[in-house]
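Only one protein chain is missing; all other protein chains are in place.
Chain IDs A, B and C follow the sequence of writing; residue 1 opens each chain.
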Amino acid sequence: MASDKPPLRLGLIGTGFMGKTHVFGFTTAQRVFDLPFEIVLHAIADRTEALAADAARTLGFEKSSGDWRALVADPEIDLIDITAPNAFHKEMALAAIAAGKHVYCEKPLAPSAQDARTMAEAAEKAGVKTQVGFNYLCNPMLGLARELIAGGELGEIRSYRGVHAEDYMADADGPFTFRHDPAGGGALADIGSHALATAEYLLGPISAVTGECITVIGERPDGRGGRRSVEVDDIGRAFLRFASRATGCIEANWIAMGRKMQHDFEVYGSKGALVFSQERFNELHFYSAADPSGRRGFRRIEAGPDHEPYGLFCVAPGHQLGFNDLKAIEAARFLEAIAGRRPEPFGFRAGQRVQELVEAIQRSSREGVRVRVG
Amino acid sequence: MASDKPPLRLGLIGTGFMGKTHVFGFTTAQRVFDLPFEIVLHAIADRTEALAADAARTLGFEKSSGDWRALVADPEIDLIDITAPNAFHKEMALAAIAAGKHVYCEKPLAPSAQDARTMAEAAEKAGVKTQVGFNYLCNPMLGLARELIAGGELGEIRSYRGVHAEDYMADADGPFTFRHDPAGGGALADIGSHALATAEYLLGPISAVTGECITVIGERPDGRGGRRSVEVDDIGRAFLRFASRATGCIEANWIAMGRKMQHDFEVYGSKGALVFSQERFNELHFYSAADPSGRRGFRRIEAGPDHEPYGLFCVAPGHQLGFNDLKAIEAARFLEAIAGRRPEPFGFRAGQRVQELVEAIQRSSREGVRVRVG
Amino acid sequence: MASDKPPLRLGLIGTGFMGKTHVFGFTTAQRVFDLPFEIVLHAIADRTEALAADAARTLGFEKSSGDWRALVADPEIDLIDITAPNAFHKEMALAAIAAGKHVYCEKPLAPSAQDARTMAEAAEKAGVKTQVGFNYLCNPMLGLARELIAGGELGEIRSYRGVHAEDYMADADGPFTFRHDPAGGGALADIGSHALATAEYLLGPISAVTGECITVIGERPDGRGGRRSVEVDDIGRAFLRFASRATGCIEANWIAMGRKMQHDFEVYGSKGALVFSQERFNELHFYSAADPSGRRGFRRIEAGPDHEPYGLFCVAPGHQLGFNDLKAIEAARFLEAIAGRRPEPFGFRAGQRVQELVEAIQRSSREGVRVRVG
Partner (left out) sequence: MASDKPPLRLGLIGTGFMGKTHVFGFTTAQRVFDLPFEIVLHAIADRTEALAADAARTLGFEKSSGDWRALVADPEIDLIDITAPNAFHKEMALAAIAAGKHVYCEKPLAPSAQDARTMAEAAEKAGVKTQVGFNYLCNPMLGLARELIAGGELGEIRSYRGVHAEDYMADADGPFTFRHDPAGGGALADIGSHALATAEYLLGPISAVTGECITVIGERPDGRGGRRSVEVDDIGRAFLRFASRATGCIEANWIAMGRKMQHDFEVYGSKGALVFSQERFNELHFYSAADPSGRRGFRRIEAGPDHEPYGLFCVAPGHQLGFNDLKAIEAARFLEAIAGRRPEPFGFRAGQRVQELVEAIQRSSREGVRVRVG
């Protein structure tokens, strides 16, 4: 039974971890949501023909190419999805935009806010839709957190503590990679971007930052038997001032031994508080000062159909979504934005914004002063 | 680029919660695993043409029917997947088996162990493969638990505590449903089956049970303005004796207010222990008496690529699988069994076995004696 | 400044772990509570003069003796506190009662319910006050749990799960001790007594039990180079029926590797639930079905001044009581009972009751039938 929906032909650049995750996301979104389009896995590209052909077979794409430009040039493709290394994002995205295609790009969007702005402006001028992969924000429990805050259930928000810590760079003998490149690399850019996006998602715009960026592992194997100096931060910290007058702090840390996914936050208001950990991302802990005396405490709310769009995945509460399900929500929201059903949830402007915050923190750290952000 | 894999054409009966979950499972399995087949969503059936056609469109099936027999009769279909209400399982499965099709059936397999045996024998005689939906056993952390036990890391296993508690029947004004039918209904059959399957998955065969089955909500609305008496158990408990000489207990409880997915167990051995909760099913807590003095404690192991097949879903640890991912693993394993790559993980014999345990516990409760199981 | 309170002269028998704990309890109670008496650490006895003298010096007693009968005979002593091994409890208590003294005795009170009854009757006849050491019941959070249940905040109570598991007997090479003596020994008597006392404290009288007592480590070193057969249970389990029509189960397990203090319970009612673990005994987790939709969850209530008598120990919540503080509450309550300010919280009748439950479970296990308790 052929779908009566218009097709949306996908061209995916990159076949690694994130490339696969995107395919999982689109595939699941197709089944779980009533999407405006029928997604077609049209073409996939990687550095070589062989890599791309292999991925096409595994992942179910119709065509493959060793040259990403072939996808951009393919008139049948509606959406270019970029999961290649960060350094290529700008060139690929601008080419795709120039070809009139919608663009979905993994984060960090670009090595500099200036580049990100260029990309966002190009997209706006071309009238195409864009998205950056802030999957953590697609968690129904973050939606609940925002709803609790926006609805006043926490009262006036006073303070915020956020962290994104993992240990994938904890091994001092791990090699120098593109993530260590001064142009756009470092823990703050790589994962601090998530912590910053979450902070603004929940509390609104940040107005000033004071940063401290620390390089702990000063050199790493260069892959050619030598050592290469590392200048990017392993740990980035910032004090945050929000336009709302709330204040807070965040930490990005990619050498936090033992941590696999500590994307956590705590929000304190005049009437309540929230505590969240991505390590158990199907839960949100909510304290309400309105509970009766002697009965107050952080309550562990488990994700369920009350927290949309959980119910589309499972009608029963407590069954839990997985990481790839968050990617499916992300993909679905982008398609809805492409169809004009909703605004872009995290367009290139959002990627630009986060990069501006990252750079403000880096500058604050370098110059030893507080930096205002627009 | 067409797949070079042989197609496996699916005929799905049932379009509700579990029907959707199965489609999600197959769809995800197709992308995540290197399956032996190309899954084709061939046909779907429900009680009416309209329901089926609607589901076909939403879920992406090629054909639909208001009569499940049409699927059984369809020579193109390789696999019949039954997610209809329990009372139909036997008739549907036997018809599918008679038509030479592999059969995947949600649990409980049949209202009686005798029926389940009939179904298993028919399948064996026909040479088709079967599977019952014990998705909790597909969790990589349960695989890790079994590996720790089998590898002797806990020493000799001495005791077991299991529970499966939810609250979906906690409301005394909830209506009488097929799950309250004395033929196969009750908490023990509905979810105690999971607790029993997990117990045997980890510790091997149970040899004797002592049961206590309790009806708490003695009558429920009959949907026609009256009340209908309920005879099945709301809570089923059992002492277990294992062939290994370990002992334990389990509880099934579908009126456990506040519990959404308490499928939990604790295993105690002479050298270590395990604690698990389905409420946080991407974690396993492991105590090793071999740890140094003053440094011992339950360690919270987070699921990651070390725990197969997690790595196929995500290369990074701590990102977490969701409920639908467990369904994908379940689907993949069945397809591998159909291809002869591995034995059936939970064939109809497994469904029969669990039903035998359920009935032994029910009999023990009725007769007030310990009951041996073969 | 001399106290204007009447003195209460203590005679303590036993100088081990529990003897010290009692002294800590009385000493702290003296400072924390406005007790009706000035406690005087008058005399202490142990098996030898030397042991007793040493303990007197360390613990601050005025006198010491190698013969417990000297304490019973001492007309100045008001209260005999028995922390000697279980086998001596009866003889000591009866002698103390005969001498007109109040008696505080560690649990288990006596090796048999019959003995316990004899002791309770003697005390009642003599008009002295008695207490058995059920310290876990002195936790303010258990008081809160009882208040929530009694006040109807959980609705009709439907089910109960209790456990008391530790690992102090997990080592199969640990020697045979008085706790392995068939007269009164075993996990069920030793720690299952706590689980049973808590169950009745919260849900009221148990009316019937079905038991299963398991010996896992069948022989132990006898301390003289040989092995001695063990007949008592390492694990005791019971299904419970309460007079209220609630049902439940408990487990006592002293070979639960890794567990140090798993005195836990879960209570499920028609409107809410409670979850408690002695491992974190300053918390009680409370689920209320009355919370708004999408906001429900188990809330972690931390002990504070709202939960009396916490406030006497500390005016600020969240600071936490320790095990010895529970002992102080226990001691204070006994002194208040002696002064006639309140009924005995856990008199010898309570000790008798628990022993009756233990014996009913043991008999049920032996005979394979459900046993009613009065």
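Here is the rule we go by: a residue touches a chain if its C-beta (ideal position, glycine included) is under 8 Å from a C-beta of that chain, and two chains touch if they have at least 3 such contacts.
A quick note: this is a predicted structure, and the numbers were derived from the prediction, not measured.
Touch, as defined at the top, links the missing chain to these shown chains in the whole complex: A, B, C. When the omitted chain is restored, the residue from B:301, B:326, B:358 or B:371 that touches it is B:301.
When the full complex is taken into account, the listed residue touching the unshown chain is A:269, out of A:269, A:304 or A:345. Checked against the full complex, the candidates A:12, A:99, A:142 or A:255 give a single residue touching the omitted chain, namely A:255. Residue-level contact of chain C with the missing chain is found at 1, 3-4, 17, 20-21, 23-24, 27-28, 30-32, 34, 53, 56-64, 166, 168, 259-261, 279-281, 302, 304, 313-325. Interface with the hidden chain, as seen from chain A, comprises residues 154-155, 158-159, 161, 163, 165, 170, 172, 210, 212, 214, 216, 234-235, 237, 239, 247, 249, 251, 253, 255-259, 266, 268-273, 287, 289, 296-298, 368-370. Within chain B, the residues in touch with the undisplayed chain are 144, 283, 285-286, 291, 293-302, 304, 306-307.
Basically, only the chains that are shown with their structure count from here on.
Of all residue numbers used where chain B meets chain C, over half belong to both copies. The two sides are thus made of the same residues. The greatest centre-to-centre distance from chain C, using averaged C-alpha positions, is reached by A. Chain A and chain B, compared by their mean Cα positions, are separated by 34 Å.
Per-chain CA centroids place chain A at a distance of 54 Å from chain C.
Centre-to-centre separation of chain B and chain C, using mean CA positions: 42 Å. In chain B, the residues that touch at least two other chains are 259.
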